[in-house]
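A short write-up of the structure that comes next.
All protein chains but one are shown at their positions in the complex.
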Amino acid sequence: MSATWELAPALQIRQWLNTPEPISLEGLRGRVVVLHAFQMLCPGCVSQGIPQAKRIQAAFPAEDLIVIGLHTVFEHHAVMNAEALHVFAHEYGLSFPMGIDQPAERGSVPLTMQAYALRGTPSLIVLDREGRIRLNHFGHLDDLRLGALLGRLVGEQPAPD
Amino acid sequence: MSATWELAPALQIRQWLNTPEPISLEGLRGRVVVLHAFQMLCPGCVSQGIPQAKRIQAAFPAEDLIVIGLHTVFEHHAVMNAEALHVFAHEYGLSFPMGIDQPAERGSVPLTMQAYALRGTPSLIVLDREGRIRLNHFGHLDDLRLGALLGRLVGEQPAPD
Amino acid sequence: MSATWELAPALQIRQWLNTPEPISLEGLRGRVVVLHAFQMLCPGCVSQGIPQAKRIQAAFPAEDLIVIGLHTVFEHHAVMNAEALHVFAHEYGLSFPMGIDQPAERGSVPLTMQAYALRGTPSLIVLDREGRIRLNHFGHLDDLRLGALLGRLVGEQPAPD
Partner (left out) sequence: MSATWELAPALQIRQWLNTPEPISLEGLRGRVVVLHAFQMLCPGCVSQGIPQAKRIQAAFPAEDLIVIGLHTVFEHHAVMNAEALHVFAHEYGLSFPMGIDQPAERGSVPLTMQAYALRGTPSLIVLDREGRIRLNHFGHLDDLRLGALLGRLVGEQPAPD
């Protein structure tokens, strides 16, 4: 399989939720990774993205695929803070790990969001078992097409070293 | 028509949004009033109650019926504050008047929520043209049954003085 | 109340289902009547109209309102026959009375469909307690607006003779 896919840049996270210790993408090699970038007060994230992230988490075995929330706040920073996100995660029953994207020193767009060149929220990034970006999608993607991509990636055998 | 329905207690509001001046129920006599009690981080409010409130606002002429949001925060007060509610209203495109329920001096349940004996959010309170409580419902009510009640109340002629 | 609404023309029915004897609109005076005109192989009827008709039947007391299905077949007559309609009603669990619209001697549009000048299926016709046409709507009408109309009509007191 030719290596035409870009290796995913590192996550730059200010604070983690729902995980005993920080997560690095390198530590997830061998598993498919779904990064769900959202803002807790973004209507499309709440109505479509978050429920889909929960369905993905439920549909795939943890040893094959992991869902990670990425709170990429680029507006209204004062009210979408860490304390508010904790309440949101509690109220919506989210149990997958979530990272709060590291704010930039200048400008409103946080660092991971910049590194992945995300256009807004919700965005869906999918990494294959080798940590390469296989999807970087702004907006909603229907379950059938997304499921097809994830199933294909789960089925891929990692290249021998 | 017999007066077996209780007159609605006054709203006790700390701050109003989407209205040039404070609203009193007495000033709304002659119109049907729908009070939609919610919390901005309550999933059932966001997925069902808020969209229904918007549909009600769109379906009835303003001279017949008014929708009023009531932000009855009884938990997580620190993050569901006035600033956060402004962002929420903006992001969700809410244009109906909203009042922030007045916090109690003691306890977490705000004053209007107490006065109406609400059990939680979302709750729906409907007042007839004479300001009497005709529905006080905890949870979701389907559009057909709610529409039937509202249509009936809109059709009622106020009793002559 | 001024009599600006047209009295509903008589139903012309070839065969009834779900009723021990034929139904006449005159016999229903005093109740609101919802006529749901459909074809059993019309996708919009099956996905939206039929479920809504069942919801209406469930939401209103029988002494206030009756739902009547009207099988107005204007195309593919050979396969949407009485035997097929019986199977359809059984499979979809329809328990409200249904009348098969009387075919015309010439042309494909049956007689009741002609009398009400229906444009297609699904169509919704609503009669008030005095048998007057208060709605004649082609296509889907959302539950909130339809509920509002039905609630208003149920609340109307029949004019004294």
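Residue numbering begins at 1 within each chain, and the chains themselves are lettered A, B and C in the order written.
FYI, a contact is a pair of C-beta atoms (placed from the backbone, for glycine too) under 8 Å apart; a residue touches a chain by one contact, two chains touch by 3 or more.
These numbers come from a predicted model, not from an experiment.
All shown chains touched by the missing chain in the whole complex, by label: A, C.
One of A:R14, A:R29 or A:R55 touches the chain omitted from the figure, and that residue is A:R55. When the whole complex is considered, the residue among A:L25, A:A104, A:I133 or A:V154 that touches the unshown chain is A:V154. When the whole complex is considered, the residue among C:L7, C:V79 or C:A117 that touches the unshown chain is C:V79. Counting over the whole complex, subunit A has residues 52, 55-56, 59-60, 142-156 touching the chain that is not drawn.
Contact residues of subunit C toward the unshown chain are 41-43, 46-47, 76, 78-81, 83-84, 87-88, 91-92.
Assume only the chains that are shown with their structure count from here on.
Contact topology of the protein chains: linear, an open path with no closing contact. The chain with its CA mean position farthest from that of subunit C is A.
Here the largest set of C-beta contact pairs joins the chains B-C. For the pair subunit A and subunit B, the distance between mean C-alpha positions equals 37 Å. Centroids of subunit A and subunit C (each the mean of its C-alpha atoms) stand 51 Å apart. With touch defined as above, subunit A holds no residue shared between interfaces to two or more other chains.
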